[in-house]
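The structure appears below as structure tokens.
As you look at this complex, bear in mind that one protein chain is not there, while each of the others sits in place.
Let's turn to chain A:
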Amino acid sequence: MSNKQYQFKLVLLGESAVGKSSLVLRFVKDQFDDYRESTIGAAFLTQTVTLEDQTTVKFEIWDTAGQERYKSLAPMYYRNANCAVVVYDITQTASLEKARTWIRELQRQADPSIVIALCGNKLDLAARRQVSQEEAKKYADEEGLMWMETSAKTGEGVAEVFTAIAKKLPLTALPSRAGAGRTAAGARAGVDLNKQAANHGQNEPCNC
């Protein structure tokens, strides 16, 4: 059984309030909050996707702040990223404009091999749609980007975005930078198993 494991750095970009953090929350924990505070900073999360051939792809996800005032810090998070999800809100035309700006910046400054997905979120609010599918798709095609629409609220399309990216990433070699230094991930397996023992105090025998 081929059981290859890959690790990639993924960064989420996009205007404030388009639902970046919600997308990640849906993907990683399958949850949704109606009222989320605006991200001030950059959250780090991981999630693993298993492809049909049993290959597992672990995403190290950096969910960045969308507010303009933190824009200068974004390069710190997208540098060395293997993939980027640029999110817009289908009910806000301006957010697609902002997404275009991000994409231009990525094309100019990020790693040239970066895989970029353009993602129209808030599909559950399709009734208030301002950005047509055609318009977004056309733009994505021109720029050679992946494009999808999602709803973090209902979960529609969310897993598909990440799976599609995983499939598109070159799985020939383990990316060099991703995961280096983050031994946390490795240690985690050990910790989970211990959780139960830890509750009983170190000097007591464990109950296994």
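The rule is short, and it goes like this: a residue touches a chain if its C-beta (ideal position, glycine included) is under 8 Å from a C-beta of that chain, and two chains touch if they have at least 3 such contacts; residues count from 1.
In this text, contacts and distances are computed from a predicted model.
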| Absent chain per UniProt: "Large ribosomal subunit protein bL21m", "D-2-hydroxyglutarate dehydrogenase, mitochondrial", "Rho-GAP domain-containing protein" or "Glucosidase 2 subunit beta"? | "Rho-GAP domain-containing protein"
| Which residue, A:6, A:77, A:102 or A:147, contacts the hidden chain when the whole complex is considered? | A:77
| remark: Residues on chain A facing the left-out chain by the touch rule are 3, 27-28, 30, 40-46, 49-50, 62, 65, 69-70, 72-73, 76-80, 155, 158-160, 162-163, 181-185, 187-191, 193-196, 198, 201-202, 205-208
